[in-house]
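Every protein chain but one is kept in place in this view of the complex.
Order of writing sets the labels: A, B and C. Residues in every chain begin at 1.
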Amino acid sequence: MRIGVLTSGGDCPGLNAVIRSVVHRAVGDHGDEVVGFHDGWRGLLEGDHRPLDLDAVAHILAAGGTILGSSRVRPEQLRDGVERAREHLARLRLDAVIPIGGEGTLKAARLLSDAGLPVVGVPKTIDNDIAATDATFGFDTAVGVATEALDRLKTTAESHQRVLIVEVMGRHTGWIALHAGMAAGAHAIVVPERPFDVDELTAVVGKRFEAGKRFAIVVVAEGAKPREGSMPFETGGTDVYGHERFAGVARQLAVELERRLGKEARPVILGHVQRGGTPTAYDRVLATRFGRHAVEAAHRGEFGMMTALRGTEITLVPLAEAVARLKTVPDERYAESECVL
Amino acid sequence: MRIGVLTSGGDCPGLNAVIRSVVHRAVGDHGDEVVGFHDGWRGLLEGDHRPLDLDAVAHILAAGGTILGSSRVRPEQLRDGVERAREHLARLRLDAVIPIGGEGTLKAARLLSDAGLPVVGVPKTIDNDIAATDATFGFDTAVGVATEALDRLKTTAESHQRVLIVEVMGRHTGWIALHAGMAAGAHAIVVPERPFDVDELTAVVGKRFEAGKRFAIVVVAEGAKPREGSMPFETGGTDVYGHERFAGVARQLAVELERRLGKEARPVILGHVQRGGTPTAYDRVLATRFGRHAVEAAHRGEFGMMTALRGTEITLVPLAEAVARLKTVPDERYAESECVL
Amino acid sequence: MRIGVLTSGGDCPGLNAVIRSVVHRAVGDHGDEVVGFHDGWRGLLEGDHRPLDLDAVAHILAAGGTILGSSRVRPEQLRDGVERAREHLARLRLDAVIPIGGEGTLKAARLLSDAGLPVVGVPKTIDNDIAATDATFGFDTAVGVATEALDRLKTTAESHQRVLIVEVMGRHTGWIALHAGMAAGAHAIVVPERPFDVDELTAVVGKRFEAGKRFAIVVVAEGAKPREGSMPFETGGTDVYGHERFAGVARQLAVELERRLGKEARPVILGHVQRGGTPTAYDRVLATRFGRHAVEAAHRGEFGMMTALRGTEITLVPLAEAVARLKTVPDERYAESECVL
Partner (left out) sequence: MRIGVLTSGGDCPGLNAVIRSVVHRAVGDHGDEVVGFHDGWRGLLEGDHRPLDLDAVAHILAAGGTILGSSRVRPEQLRDGVERAREHLARLRLDAVIPIGGEGTLKAARLLSDAGLPVVGVPKTIDNDIAATDATFGFDTAVGVATEALDRLKTTAESHQRVLIVEVMGRHTGWIALHAGMAAGAHAIVVPERPFDVDELTAVVGKRFEAGKRFAIVVVAEGAKPREGSMPFETGGTDVYGHERFAGVARQLAVELERRLGKEARPVILGHVQRGGTPTAYDRVLATRFGRHAVEAAHRGEFGMMTALRGTEITLVPLAEAVARLKTVPDERYAESECVL
């Protein structure tokens, strides 16, 4: 069998572990040939690729980033490119292609699959917002990095007697905010799923100070927004890919809380550091399992599917289902944080 | 409501997070009173306890160990102590007791529950070997510590051109060996579930050297044993609690592999470092959820149950089910490691 | 002997280790009594204190922050407070006071010493900018945190094909930028000691892209400034303590580099995370040694001095010398980074 693999979208710890696992299973066990497309969909659309043998994936299991590169492609570029993709697959005599990527990539994968191309997707998002799988690799690492930062920031907030508003990743969902906030014992957690009332938030933080505490940590997902009219708020607009731009919610919230509480409040934006570098053991194992099962699906001819974790097992779910809806933080999970706003 | 809590058995990252969560939910939200028994079952049998308010659990979320202490108690001590436990619960006017512990503790919990005491268990094992739950806190931390050690050892094995036999925890099951081995890219993984054939293992490692590689990492669970007759092997006997003693499998294996391969082979025993210290974010979140749900179960009067993770949800399972059987590494999971012996 | 201790200024990993060491040496070895003043100089000026015995400093060696709290005090407040400080020392029958703090604190310490009070200072700055000592605790931790972040950011910059401008602490000196940049292999390092020419910086980064590299990491100290006229630049002004405000150099530089290079450039501001949390082993050892030697100096009556590291030895230097000049990055050290602008 000949298999193509590509990585698309933002950086995510575990991408290399998936690539390695695909090659180990396909080349090492099945005697397949594997090629890697460069820079995600661009490589597939332009036929830009290189062969991947066992040596090519030595030493990459624990490495962040992706040895294949990545890039963002606008949906319409891909729609127009289906035929070109088909030609390149034919020319390269590929029997299957395994795209590893987030929501946009999986939608593109479905497009190709609907056009009859032999696709098995591997979901990738540090945001953990794909409903069809219990977990995605990268999320655990992102939460770990954010938690370690929060552990450090707590002592500084306390020494300086400040409110720290710590912005973590999550444009549409608050999973990183929820988990890192719970893991670090944040005093308030603000998620995109629930527009926050700044009066309530002020009250929560204010109560801590009244009780004699001298600092507070508020974790806020970058996509969180105030309830309309609750406070002045500038949105960030959208970029050329149609994605919402960063609005700087922590910065805006820090100004507002400082004004209302009369306490020093400072924003801390963790940023890209959450999505790079060596993956946790959890993410390496999950990524390795995803890669292996994607190859197995290809060998069984189960195309149009995506690997998924359900409980402790890896299963396959239709790509159609995978992108049907976002996995948002439900009220019961948010309640478990004891930080309900 | 008045609730007692205790921690029993070996150290496990996340114990303090459970205690904190129980107190936060019970005292903070429900207005309950909570007491903590000292040193596990000993505290309950002797009525040795202290009140736990919100201040008592400040700053412990990320701390390893247990603020309540722990101890090991022989099963027969507990059997004889049911009536004393009942008296202490009555005297302290406790409406529920939440023991946090491993297989032995959950068996004891069931004993008390069968005797009519109001018990909600919280499972604890770094070994991840309780079948009724998808995961237990402490396991992720143990795997993380072992993986980090393996990452470091790999460079040394390579520089020194050696075979390193790295012994990780797991007396009866190989979960830590499997996950850490997969996460770190071990070349062989030896688990208690499958007595190993030393000829096969020698062949696997030998093939690497023949292929020009200059080192190998073998991960072995402490409870792993050679297939009978496959090599000379001393077992460790049993201790006063009836637990199997440490047999030093890595040490014995290193001698055997060095002799057979003619390559330097060295044992590394990771030991206690896997079960102490600050828990990972994953374990802190799971522990926090377990603590909260145990309190909720007590408030709903659902006794004789244990908290469990199923997929992404916390559920309750009967204590009877919890201890019915060990969760061992199934062949399909072992196969995913590409290290099948 | 009776000794007072206080911590002043911004958070710094190792403060608790000094406090613990002072108490261990004074109380444990000499049989002294120690009191801790709350919130730095404020505590001394108001006589707000508590006794510190051995139990009070258990478990704090590895903890970030300071159990005594800290605060910033304006120089004139202190000048006016010398007599009050003298009264409180007399009332509390203190034979020595050990202030732990940065440049401002050591200046204040000198003021009190010149007024005849028995002071032994312990230098504290994550910036490493005190000339009289080879190193200060906190710096190694800050560099470690920044380096770990840079390690992670490198993979993301590469995957995303971006220029990342990473802003680290250092208002007046570039030590953190220099060390973290060298440790992580940054492609350009910008320090306050050398106003940068944005043309040169653009050329350095541009050359990388011309050579086929697909990303670049620029490390910039928060106090760095462009050579006058080299690019539009807004300064941050000064705050009520007379300290320069944060100018957002990374943000301004990212806009400028993106415009000039036609490559995506993004700022990452590491911020407070560099100055909180558990200290490295290096910082714990240095802090412990400083604490001990400060007590010894007090016992020998060597007042008006500050502890300092010279080579591998702890010595005492006059407070006057300690604050005479800032330790800036000399050209030869900057040259060692291979990132000369």
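Throughout what follows, a residue touches a chain if its C-beta (ideal position, glycine included) is under 8 Å from a C-beta of that chain, and two chains touch if they have at least 3 such contacts.
Here the structure is a predicted model, which is why all the values come from computation and not from measurement.
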Checklist entry - What are the shown chains that the left-out chain touches? => result B, C
Next on the checklist: Among B:Val145, B:Ile176, B:Val191 or B:Ala281, exactly one should touch the missing chain; which is it?
Outcome noted: B:Val145
Item to check | Option touching the unshown chain, where B:Val273, B:Ala324 or B:Val340 are the choices | outcome: B:Val273
Checklist entry - Can you name the residues of chain B that touch the chain not displayed here? => result 10-11, 15, 63-66, 69-71, 145, 148-149, 151-161, 164, 214, 266, 268-273, 275-278
Checklist entry - Can you list where chain C touches the absent chain? => result 24-25, 28-29, 61-62, 134-135, 140, 143-144, 146-147, 151, 179-180, 182-185, 280-282, 284-285, 288-289, 292, 310-312, 336, 338
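Heads up, the rule we're going with is that only the chains that are shown with their structure count from here on.
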Checklist entry - Given which chains touch which, is the overall layout a line, a ring, a star, complete, or other? => result line
Checklist entry - In terms of Cα-based centroids, which chain occupies the most central position? => result A
Item to check | Chain located farthest away, centre of chain C as origin (C-alpha) | outcome: B
Checklist entry - Across all chain pairs, which one has the most C-beta contacts? => result A-C
Next on the checklist: Centroid from C-alpha atoms only, then distance chain B to chain C, rounded to Å. What do you get?
Outcome noted: 41
Checklist outcome for this item: Between chain A and chain C, the Cα-mean centres are separated in Å by 35
Item to check | Gap in Å, rounded to a whole number, between the CA centres of chain B and chain A | outcome: 30
Next on the checklist: Multi-chain contacts only, two chains or more: what residues does chain A have there?
Outcome noted: 151
